[in-house]
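A single protein chain has been omitted from the complex, and every remaining protein chain is retained in its original position.
Think of it as A and B in the order they're written, each chain with its own count starting at 1.
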Amino acid sequence: MRARFLLAKLLWTVFVLFGSSLLIFGLMHLVPGDPARAMLGPLGTPDAVAALREKLGLNDSVLKQYTTWITHAVRGDLGESILLNQSVSSLLAQRLPITLALSFYALIFALFVALPASVISATRKNSLLDYGARLTALIGVAMPSFWLGLMLILLFAVKLGVLPVFGYVSLREDPVDHLRHMVLPAITLGAAYSALIYEMNRSSLIEVLQQDYIRTAHASGIPSRLVLFKYAFRNALVPTITVIGIQIGYLMSGALLVEAVFAIPGMGRLLVNGVLSRDYPVVQGAMLVTVLIFVFANLAVDMLYTVIDPRIGRKR
Amino acid sequence: MNPSQAVLERLEIELRDHRLTRRNLIGYSAATALGIVGANAGAGLRSAAAQDEPQSGGVLLVSTSEEPFAPAFDSHVTTSLLTGRIGYLAYNGLVNVDSDRNVIPDLAESWENPDSQTYVFHLREGVTFHDGTPFDAEAVKFNIERVLDPATASSRAADFALIDEIEIVDPLTIRLHLSAPFAPMLSAFRRSNLAIISPTAIQNLPEGDDFLNASIGTGPFKFVSYTRGDRVVLERNEEYYDGPAYLDGIEVLIIPEQSTALAGMQTGSLHYMMQTNQEFGPQIESNPDLQLLTTPSTIWDFLAFNVTREPFTDKRVRQAFSMAIDREGIAQGIYKGLAVPAQGALSPAFGSFFRDNSDIPFQTYDPERAVALLEEAGFDFDQEIRFDTFTERPWGLVGDALVAQLTEIGVKLTVQKPDFNTFAAYFYDTGDYWLGNSSWTGGGVDPDSLMYKQFVTGGASNVSKSSNAELDDLLNQARIELDTETRAELYNQANRIAMEECYVAFLVHPNLTEGMRNEVQGYVFRDEYAGSFDGCWLVQ
Partner (left out) sequence: MMSNLSPLQQINSGATREMGQLLEVRGLRTEIPTRRGVVRAVDGVDLVLHEGEVVGLVGESGCGKTLTAYSILDLLPKPGVVAAGEIHFRGEDLRRKSTEERRAIRGNDIGMIFQEPLSALNPVFTVETQIGDVLRTHTNLDSTAIKERVVELLGHVGISAPERVARSYPFELSGGMRQRVLIAMAIACRPALLIADEPTTALDATIQAQIMVLLQTLVEEDGVSILLITHDLALVAELCDRVYVMYAGTVVEMAPVEDLYVRPRHPYTSALFQCIPGFQPSDRPLAAIEGSVPMLIDIPPGCRFADRCPYVADRCRTETPPLVDVGAGHRAACHFADSLDLPGPASEQLEQDHASAPVY
């Protein structure tokens, strides 16, 4: 049954990818402005613009452009960036790992903060500590990441001088410097995410802690710590993981801003620049990858469910 | 001539013909004249505390807020001011402009005009491109022809369109024949406008390959790498004809957020912000580690009226709208005082081309008269008028201010505010708009670039779609007139017509503004595309 579950999910993924590629393509071409104009500027003579459009294949019908693109795409050829003069696949190969690393650290930060905080809050519900944590979470959600990023830069980089202001160093180049450069962006990206995870895990833990089986565990003399971290936590994790999965999209979109603030050459910036300059192949390629990541993240969450909660995927 | 006049005149030569693209729109504010104004101006356009002996060594870290435009770094094609400035580091031109805005030799040692339609350039001997190939007359010919080739799709082609014949006299002499006299011809060959790129490198570049591999010039720095989204690395050209630069190299870091770049500059992880938004001016000035370079420019922000659409077919409505605008308020509020209210197309920074036209009332704030004029014109105050602006700063902010001020006199506006590329599609391409704001990042070297295409009938950037025979005559006459005084008079007459007719409302001339750390020395501004790091060094 699990294999069938996965197969269905995979088919769905293909469908989602196809549908979103169509949607992205359509939307991009509906928006006024085009890359030829972006490259030549408003003073480009009509002849020059027309010549460039022809060269770039922009004079073909949108449908033809789409079929050309999709037939290449399924063979793994995402085309050439119009404005960056590089193949989209190689651009993605450079940029995606950076965004993934950033998202990964943000996720780690979010979990590292949210999970212990939610345990403290849930076990000391309505205490001063709980109120404090909830208020912090509320601020975390409400704070624009752009602003938070700048504040962190001003505090940790400019004022205290302990962390770098911007940029990216690859893990292979220098692992320590890599992490130093990732700290502030990860916190910025992870803050709101952390708050969401915290809220969800807190309320779900509170609910779980009222369940009969928790009472049973206590009645059996199981030590409180074990009850909390084994018996309650795992049950509470199911809704939390849902939030984590759905909000992967949040991480990806948040990366757009955070990468801009910290001048990190990730995929988010590639996408933003692509949209602004109507660099169709880049936007399509990057969106496709984003959708893929989102879909697979949710697939992973679905699979995690079946590991965490044996009832899911087995019971009909 | 007093010192400030000298500055203004210098600017006139230096600023020149930069087209408005999204890129230089974003960059315009800072990307241009990094000169120095006021007290520093007389010091020869060098950075403030230039007192030590030049030191060799060090890598200058420069920020740019925009990804270089493809094909990077094909300075023949790109109209982007910022991309152009990076290209400037590696390329030379036939001529250059000095700090006093005189045309000076670069790759051409000397030149002469046997007649008004002939230019002869004598080229420097022994210059080689970074790839080792020699620079000669053939290379010059190749570069001119490449710009003129429609397949290149260069928007600089118009600057050279009058060249009829290119004659190679000998390997180091080239003669150009023009079909008609063209006053801006010589300055069109300046380093920031026609980069001389290695013909061998361009011809040998495989189809679809990264243009960086053909970005081979003769300049003081040569390209090492360009990592998209991250940085452009250049190193010193030890063979530079004018002697090697002090700097070991320059790294141009792509940092989209200026706030981040500013923080980087404060911590010393960055030396120089290639384009500083005026809003950061006060912060930079108050920091003892940083210096702010700012100078009046020839740029003009404008509110354009579509004169073919009601109610802007009526001159009085355009005049009334223009008089509803508090230009000083925009200069202070949005540009933090780093802008001056505009009268017309030619700014005070234009030196000898500038004339005081304050006797014309229509480009000055006068809301009461504005309302009176509208009433006289029978303007329908209940009519919803579409106003177009775009999100990028500071234009979006200027747009907001305009909307507020026009609403103040009772005009009803429906505001559209997309990104620049969307805006450009109807503002510049289809012309399907009522009124909207943008700016003209004009060339400061010749007034032709600031007025011709904008106001001549059918001009490539005549967004107002105005047509005025008298104006056309004046502008065409000024193009072939070679006497500067006579030209200045012709441009002033044209300017007065544009101001009177209010095809656009001239708003402000924003200053060129750039921030750098104190240890950056010997930086020289030449023109809009050209912050010259040739003689720059770092105090270590």
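Criterion: a residue touches a chain if its C-beta (ideal position, glycine included) is under 8 Å from a C-beta of that chain, and two chains touch if they have at least 3 such contacts.
Bear in mind that the values here come from a model prediction, so they are computed numbers and not experimental data.
The absent chain, not drawn in this view, touches the displayed chains A throughout the complex.
Counting over the whole complex, chain A has residues 211-213, 215-224, 226, 230-231, 234-235, 308-311, 315 touching the chain that is not drawn.
The rule is simple: only the chains that are shown with their structure count from here on.
Against chain A, in their complex, chain B makes its touches with residues 19-24, 67, 69-72, 77-80, 150-151, 153-155, 157-158, 208, 210-211, 227-230, 253-257, 259-261, 263-264, 266-267, 269-270, 418-422, 424-429, 453, 460-461.
Every residue of chain A that touches chain B in the complex is listed here, in rising order: 31-34, 37-45, 47-49, 51-52, 55, 80-86, 91, 94-95, 150, 153-154, 157-158, 161, 164-168, 260-263, 265-266, 269-270, 273, 275-278.
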